[in-house]
Structures are given as C-alpha cells and as structure tokens.
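One protein chain is absent from this view; the other protein chains keep their places.
Moving on, here comes chain A:
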Amino acid sequence: MDPRRPPRTVPDPKVRHVGFFAPGADAPPPPDRSNSAPPDPLSSSPPAAAHLTPPGTSISPVMIPPPRHSAAPLSPRRRDSFIVGSYSGKRFLDVGSPTASTASATDDWALPTSADSAWVGDTVGAGASSLPPVGSAAMIAKGLASSVPATAGLTAVSNVHRSAGVSGKPSGAASKVQGDKPKQSKPLKEKTTKAERRALQEAQRAAKAAAKGVGGKASVHMSEVVLASDVESVEVPKAHFQRNDIAAVNEKKVIDRQLEKDRKKDVPQPRMQYDDKSRVEKAKKRAVLKQTEARNRVELFRHLPQYERGTLLPDLQSRFFQLDPVHPAISKVGFQYLSGDISGSNARCIAMLQAIREAIIDYSVPPGKALVRDLTSKIGSYVSFLIECRPLSISMGNAIRYLKNRIAKLPLTLSESEAKATVVADIDRFIHDKIILADKMIVKHAVTKIRDGDVLLTYGSSSVVEMILLHAHELGKQFRVVVVDSRPKLEGQLLLRKLVGKGLSCTYTHINAISYIMHEVSRVFLGASSVLSNGTVYSRVGTACVAMVAHTFHVPVMVCCETYKFHERVQLDSICSNELGDPDVICKVRGRDEINFLDGWTNGNNLQLLNLIYDATPSDYVSMIITDYGMVPPTSVPVIVREYRKEQLWI
C-alpha cells in the first residue's frame, strides 16, 4: 500500500507502543485488505487468544455492546495491566516504557469485535486531534473499550484470516481509514499484535493526513512538547469512554461528529497554526478585528500570526462603537496593546487584570443565567478580543487561568454582589501577591547578589531589574550598570533615563557591542517573559545572545522572574512559539528618514523581513533564576511550577 509504511512499521519501541491502539483499528478491517496485506515479520506480541477478554466482564463499567463472540475470560491480571496502561494516560504511553507498551499491546489484540467499527472511527478522530499526547490517550481508551467485547476473533488473531473475519464489518469511517492501509499491510503470521498495531498506527497517520487539523502539523513542525497536566490526561480517557458507549449505539457519523465535539471540548486546543489556511479562514470569520495577513512572511515562521500592522488599528478604531460586547475598559486596553502603548509582561498583565476588574464591577448577570457560567464566557470573549489585539503572553495566560478558576470555584450560594466582590478581591490579590509582592521579594533576594564594585549588565528594560538596581542604589551599594539595548524598540533608553535620573553610573551600548563590553561585567541581570519547565527562559529577543556571551565569559547570569510567569510547557527553540512584530520597524530608523534603502523593496517577493519579539534562552546559560520563592537553579523550575500550581488551584 503505502511505500512508506513498511519502513515505519519496522519495530521501534515507541512505534510499538503506538501500535497499542491497533486493536480498535484491527477489528474493522475488511477481509480483503488483510489478504492483500504483505506479510509482516513480527510477532512480538503474545498470542491473542490468551488475551481475549470475556465480554461479560468488561473492563470498564462504561463499556459497551455485548460481545458477539463469547470470549475466553480475560485473565484478571491482564486486564489490570491493561487498565493501568490506559488510565495512566498518555504520559505513560508517551514515555513508552517498554513493559507498559507491550502489555497494553497484547491486551489490545484480544479485542477485535465487529462492533468496533465505530471504535475505529473514534480512533481516527482521535488521531486527528492535534495534540498528540492527548490523542494517544484517547486512543488508548478506545482500544480498551473495544477490547472488551471481542474475543473469539482475538484468539484467532495470529492468523490473518481470522483477523479478517473479525474485521468483517467494515464501517464507513473505519473503512476509509483502513482502505488506505490498515490490515493489509499487516503480516498475517505475526501475532496479530504487531500487525494490528501497525494498522492502527497507519490509520492514525491516515487520519492525521486527512485531517486538515492543524494539530498534525503542529506535532510535526513543532519541537515544542506540551505536557498536559495530569488531571487533563486522566479526564480525557474517561470522557472517551462515555462517548464510546453512546457511539456504539449510534451510527458512525453521529459518532464522528460527537467525537469532534467532544474532542474540542476535552482537548485543549493547540495553538493556532497560521500556515493552515482553512483554520485561518475559520478564525477570521470569528474575529472581531479584520486582520489582513502580511504577505511576505518568513517561511520558517509561517505558523505564527502576522498581520499588516497598518490596517489593524485604524480598522478597529473605525468600528469602535460596534464592539458592543466588549467593555470600554477592555477595548481601551486592547487599543493600548495594539498600538504598543503598553508593553512589558507585567504591565500588560496588570492592565488586563485591571480592565477585567472594571468590567466585572460593571457586570450584572443577565436574567436566567448563572453568574459562574455567564461571567466565564464573558471573560472568555474579552480575552479573545485582547488576543486579537496582541497575542497573550504566558503570564497573562496564567493570570486568566487563575481568574477563571476562581470564578468556577465560587460557591453557588453567593449573591451576585458578593460573588463579584469576591472575584474583584481575587484579582486585587493576584496583582498584589503575585506581582507587586513577588517583585519586592525578588528585589530583596537579588540585592544580596550585588556587591560593591560590581558591574552589572542588563538587557532591554525589565521592570523588576530596574527595581533591583534602584533599590541597591538606595542601599548605598557602589556599582556600575551597563544597559544593553537593541533596535527597534530601544527600550533600554527608558530604563537608562530612569537610572541616570536617580544618579546611577551607567554605560549604554547596543547589543552588537556585547562581546566587547562583557569583559568588564561581573553580573548579568535579565528579565523574562516566562520561564518554562525545562528551565528555558523565554524573553525579549536578544536575551539569549546576551546570556550566551555572558556564559562564555563566565559571568553569572541571573534571570529575575516572578513565579506567576512560570509555565509547565517545554520549549526547545524560539521558532515553534513566538510572536512576530511589525516587520517595517526593522527597516526604518526612527528619526532618520534618509535611511530608506529598503523602501519599496518589501513589496518584492524575494525579501522577507523578520521581526521576532521573543527568544528562548537554554537553561545552560542561566546560572540562577531569582523568583519570589528564592533563588533557584533552572532545574528547579518544574518543582516551583508544580507547587505553585497546586497553590493556585487550592488557594
């Protein structure tokens, strides 16, 4: 079938664990295919028969349709193991611990039931889901479900024929997927396990290919790995189980649709990939703003949103009064984001929280609605408006999550005014505790690292670094500051103005002189937009360069970052997730109109301008992260993320 397939099938532990899902896929495959399938040399899996599960004793209560064949009772042990695998969730699977995967795979084999055609459909759908890990979890769940009913077929599994028989009931959805590849490719002799696994895998692939889904692309393109929280992973399989029940009864189509819906609900949406045309089209329809995409985008960054800057603000402004659902405070903040009046992670976050706070104060529950739900959706709409103005920073995402969480946890017994007061107080507390107080703590910690005679280098304009420097100056420490800046924003000048105004002795230079100036520096203080759980520091573009040079010169690099900016995401480069700024500003020099060599060139097709906003500094170059919980090495970030999360959820 697919030329590619065979090579892929070649056993690879990870692949195998993927194959685990195969049972679902297996069941449906039509006999013809099985015939056509080339023999596969595999059989690592134990005989299917042993695995066969008794239908009556279905593993999960949720499960399903009565088994067609009577099956040999599944051994309890086996079942357990299987369950464990599935419940443990994607993480387990992802890790691909060999034992787990094998166990699960074997179990799967047992499953094939004709009823499963529906299941297959599910799998396909899951495959399409953009987040690979979640998807896999879902699939596992399905596999589990399917495994229960089928039995007789399983035993036979080892033979191609048998498997074919099992699969005999082709379902529309399933058939599609399989048509491409599934069983046929599978080796007959193999203990079906491998074959099935493969089939599943292939089905998955086919689904992925078929699904315009951004997700697929995302997974391919991105080096970013999103680790879903444990909670999520657990939830997903459950949801799928329920779905499966219903699905079994219904037609495939219905199922598919349902799955689609559920998937949307359960699985966190992957970040939008802007190189996916169809998605972009859809998003545009929803958008409040009319966003014209920039034409000449750098190939590598096509997946990031980039619009013609010029058009956005005027368009939004002209429709100012049509922005009905948006509270004035929100729209104001939106304008400020859009026009760059507010930048800087802390400032943006505070501005957003203040605006939401105002909106909540003015909010009243519409009749017949519950405050919790309505307010949540309201805030959701505000946030999506803000996102259209400028993509949210990670810290803002955290703040919003916190807020929504607090709202969701509001006791139902509260009156409207009480509830509002509670939420407002929560917002105030967040600003105070997580930002203001956190900054004070950071300043307190960081100042201990400044000694007389130090030469401190900082890059750009970080509010917390500024506070540190000023505070150290107030304490009477004798030190010198090197402010490194870069075009096009030249934010360093703002910082410089404040420092000089306070009487600090400063040196100002641009980043192209960094290697020269680094000789005399004894410490580097950097701000951050976010710190990710692998210790990567996500910050204003240029930070990585500064940190790297400092590292080479053996100058300690301290990153100052409030913990509310931490995120459990892992990111290895600054490509997969970033923000694109206005490309025009890098080819124009403020105040020097005579530098216009690039005027008009940007309209051509062979020049693309790239103005990245952020970059990722690998943890290797970071000596220490100064947070409100103290000074920690980058490797301790996950700990803080974990603890902090808990605290946030159960304050």
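Criterion: a residue touches a chain if its C-beta (ideal position, glycine included) is under 8 Å from a C-beta of that chain, and two chains touch if they have at least 3 such contacts; residues count from 1.
In the analysis below, contacts and distances are computed from a predicted model.
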Chain not displayed: protein name in its UniProt record ("Protein YIPF", "THIF-type NAD/FAD binding fold domain-containing protein", "Translation initiation factor eIF2B subunit gamma" or "Membrane magnesium transporter-like"):
"Translation initiation factor eIF2B subunit gamma"
Among the options A:Ala347, A:Leu437 or A:Leu572, the absent chain makes contact with A:Ala347
Which candidate, A:Val365, A:Val424 or A:Leu494, sits in contact with the chain we can't see?
A:Leu494
Which listed residue, A:Ile356, A:Ile394 or A:Ile431, touches the chain dropped from view?
A:Ile431
Residue list for chain A contacting the dropped chain reads 314, 316-324, 328, 331-332, 335-336, 339-344, 346-347, 350-351, 354, 431, 435-436, 461, 463, 466, 491, 494, 497
